[in-house]
Structure formats: C-alpha cells, structure tokens
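Before any comments, here is the structure.
Omission of a single protein chain aside, the complex is shown with its protein chains in their original locations.
Then we have chain A:
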Amino acid sequence: MMHIDVGLVLRGTVCDLYSNLVTRPTGAAVRTAIEQQFGEIGAPAVTTIDFSQVNLLDFSCADEIVAKLLLRFTSDDGPPGFLTFRGIHEGHIDPIETVLERHALALVSWHEGEAELFGCVEDDERDHWLVVRDRGPVQVETVARTLNVTEEFAMAQLERLTRRRLVMRRDEGYTVPGVVQGGPGSLPTNGSGVQ
C-alpha cells in the first residue's frame, strides 16, 4: 500500500509556499510527480491519494490530478493497482464530482472509516458496490442472493466494477479497495496493515 499526501507533493515539487491546488500547470506537475513515484517503485496493489492537506482545489487541478490518474488506472493498458482517495472535504466535492462526471469516472473515497463512492455509476453498479462495501469480502453468490438477481448478472456487475477499479478481487470474493483484511469498514492507514 502506498500513501501519497498531495499537499506534500505540491510543496515538494511545485512551490513550498503553495497550499492551494489551483491552475492546470500546478495540477499537471503534481500528477507527474505522483506518476514518477509509480514509475520508480511500481504501482502497489492499493494507493491512497490523500487530500487532507489541500485547502483549495479548483476544477483544473481536479481534472489534472483526480481525473487523469483515474483515466490512466482504468485504461486497458493502465497499471494493475487500485486508487483510493481520502481527505476529500466539502470544498473539494464540487470540482471532483464535476470532473468525474465529465469523464464518466467514479472513485472510492475513505472518510471517517467508511468507504464512499463518488462519480458516475449506474444504479445496478451502485447496488452491487454497496453490498461489497457492507459485506465484503463477499462471494458472487452472496451478492446475487442479497440483491435477488441471477449470479450471472451479479458477476457481470462485479466484473464491471473491478474493471472500473471500484472493487477488487480477494480470497475468491470481492472487497472495496483499502479495506483492512478481516476488518471491513476500517480506515486505510499510512501503509501498514492495509491490503
């Protein structure tokens, strides 16, 4: 598990004096620095992008960082790992949701020990994701039984969520990225004991 503090990346790579993620060049520089970390040590199974130390996030930076990282991870030739987000506060939601909608993307965010889903998801996807979040690691049969759908349908939805990197396969079942083994709902920490 890798934990990336976006505020620290901003100050370390762009300017010590900046505390706001504004302007497209700044967002691009921060994303490039994050991608360099992946390039140097390889993308781990789960990477948490932490916005806790980011005061202001504008649309341009949300697009450059959140959307473009997700687009890379969800592309056919993208890295194998999963991205989760944390530290998203009320002021970040509008720009993040806007860029997710624009690119038809979704993300998993952790807040106060609970996973949340942001962005564009269909109703069936959301229903399946909720079962995985609340009961995972969970098998296809359990999801199908819970939602009263066929196993084929449940499998298709779960595979779709997996391709979108919103759930991950584990122990023959499915779980939300960032869940501590044996402890659903636990908050991802800065590295140890997670995934």
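Definition applied: a residue touches a chain if its C-beta (ideal position, glycine included) is under 8 Å from a C-beta of that chain, and two chains touch if they have at least 3 such contacts; residues count from 1.
Quick note on the criterion: contacts and distances are computed from a predicted model.
Undergrad: With one chain of the assembly withheld, which option in "Carbon-phosphorus lyase complex subunit PhnJ", "Histidine kinase/HSP90-like ATPase domain-containing protein", "Copper resistance protein CopC" or "NADH-quinone oxidoreductase subunit I" matches that chain's UniProt protein name?
TA: Options "Carbon-phosphorus lyase complex subunit PhnJ", "Histidine kinase/HSP90-like ATPase domain-containing protein", "Copper resistance protein CopC" or "NADH-quinone oxidoreductase subunit I" narrow down to "Histidine kinase/HSP90-like ATPase domain-containing protein" for the missing chain.
Undergrad: Among the options A:Pro79, A:Gly119 or A:Gly173, which residue touches the chain absent from this view?
TA: Hidden-chain contact among the options goes to A:Gly119.
Undergrad: Touching the hidden chain in the complete assembly: which of A:Gly12, A:Pro25 or A:Gly113 does that?
TA: A:Pro25
Undergrad: Touching the hidden chain in the complete assembly: which of A:Val99, A:Val138, A:Leu161 or A:Val179 does that?
TA: Only one listed residue reaches the unshown chain, and that is A:Val99.
Undergrad: Looking beyond the chains shown, say which of A:Ile34, A:Leu57, A:Leu83 or A:Ala144 touches the absent one.
TA: Checking the options A:Ile34, A:Leu57, A:Leu83 or A:Ala144, the one contacting the hidden chain is A:Leu57.
Undergrad: Since one chain has been left out of the picture, which residues of chain A touch it in the full complex?
TA: Looking at chain A, the ones touching the missing chain are residues 15, 17-20, 22-26, 55-60, 63-64, 67-68, 88-91, 93-95, 97-103, 106, 111, 116-121, 126, 129-130, 133.
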